[in-house]
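Okay, handing you the structure first.
In this view, the complex is presented without one of its protein chains, the others remaining in place.
Let's turn to chain A:
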């Protein structure tokens, strides 16, 4: 095996532009059968005999000193097995965060149960374990938590308060800078300055979180079910925090009803069910309810920016100087300062920017902790940057499309290195034809004709407008992922990956890549993901990384298996490997002439451990390959919207929407389109509907889905998706870039731009979401 490198022969598959046999085609999903038959395995579907149900007692005020927690009444309730408070889990350390360059965050991490203070409404204070979920909730109600109220911090831009003695609520400031920013402003023809903010919203998957832990004493293994996204890191940390070797902990993923960044992080409840399963020696199940979800699962997005741009007389950017306040909520969670760091690193987007300075104030507040949500740091900064571009256009009297053209990084400048970093890697825009995609998008949308149509409608009294936003995404975060491809003695193909699936079609995409390389039927490939007992390492599903990282590893491993199969067959058929190919799992002559053939099953059997031919070698028709990447791949695109405002109600109707997104190469265009449209729904939610609101004492006001409004099919516009493959990534063998976040990224910026246009008031929209009451107020003001 070791001598075989992925070196394609002349007939071997190589991914040229355009669709291959399977790759690049909108084939149906292989994971759908159990889902459409009602045989899915979501967290709540997991049950074990003798299981206990956990109920969390949560803080009811936003900031307070814990005077006492009295659980005596709860312990006496029927069916209750145990009630724990902080003292019972004092040996479990604070929940850590994944390493970044940002220092000083450790004291701000969350304990699994509040120790001496509660810092947000919803913070776990105690847990009840009972034989029934109803009884657990009844008992949890009787736990008396006495608190002494402390002052709350709810505005991240207000002066910092006290987190704990000796620690204020600003653990760090993320600073990045390059170029001579002061000179840029000194020499500017004009300086444009804005104050902008993005509201608090987040991923609200239909399936809430869940965690089911079981200790298998016979094998001394702690199992955690209902997991998502990041199993291997979570496994290692659960093991460390509970004092077990990682080999003695295994995580399993069933189906996941939406991830979006918030599912699959390591939360207090995950550790609590694990600790309880070990101590109580019974399986422990916890299913988050919706009210809990809206106060306990990561929030996101909330930032306010004070940004200014220096431009020359033609509107070309000379420098951008930004200070922003990132509302992290009550604790640092597993992402550390990642969102603030990404915001700072990705803000310049697609534009040529000679000088840049940013200070991201990472601030804690007495609200639900925040972390990543689909297009983290980019949804926010695309809004800020594109508002800025619109403002520059308005100031200088230049068309909004033209101002972008003048500033876009040109295709000839690719790869374009910025003296900046994000997610710990240097920002090098790997490939792209930004202006080319802008032209395609404008043409597809009929931008110029639409402007005339809108003018006519305005003349007839309608309040209509159009907007655009350009964005740059990032994807394929390294450093590594491994995949093992195996053909068994029956010819069945298995792809074992360290990736995870949050429902996005990972199995299908990896199966297509494997099928393309190996010459087998994609629909019969088994893809293993999201479990730690089948592969030693994995970096999971986040940051639009799976298709880039695990996809590339799959490609390489499948090519290695192909080569191995051809070498074996060549010896047996007395031909050279170059004269052979694999079609439908059968090795035959590549030239199509009749002749002997061998199935992959026959070759696999010949490479079995009892085969004399394998003596001295590692048996099996199998290969494991690792794909490494030092840099991210940067997808990019344009959002275009046409909207109408009902001047009587302030209601916004999105009439037409286009997302143009270059992702280098679409493994499955149907899945890509689904990602983009679904992502757009969430982006529009943040632009027009969704907001976690709090009262002045820090009580959350958005605690049901009647108050936290997610878009439904009725609110979704007609969406056109333009998938471009003009700029394959040079960083991986498939040329792919991630497709998970582009649909979300530009939506807030684009809607703001279109609303401004409809109002005929450039710069009117300075915050998201754009609410009807605000528009009614704007419409009644004298312009």
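Going forward, contacts are C-beta pairs under 8 Å (C-beta built on N, C-alpha and C of every residue); 3 or more make two chains touch, one makes a residue touch a chain; residues count from 1.
Keep this in mind: contacts and distances are computed from a predicted model.
Asker: Since a chain is absent, check the UniProt entry for it and pick the matching name: "Peptidase M16", "Branched-chain amino acid ABC transporter ATPase", "FAD binding domain-containing protein" or "Nitrogenase molybdenum-iron protein beta chain".
Answerer: The chain we cannot see is, by its UniProt record, "FAD binding domain-containing protein".
Asker: Among A:415, A:619 or A:772, choose the residue that contacts the chain missing from this document, as touch is defined above.
Answerer: Touching the chain that is not displayed is residue A:772.
Asker: Out of A:397, A:461 or A:612, point to the residue that touches the absent chain in the complete complex.
Answerer: Hidden-chain contact among the options goes to A:461.
Asker: Which parts of chain A face the unshown chain closely enough to count as touching?
Answerer: Within chain A, the residues touching the omitted chain are 133-134, 137-138, 141, 289-291, 461, 647-651, 689, 704, 706, 709, 711-712, 714-715, 772-773, 776-777, 780.
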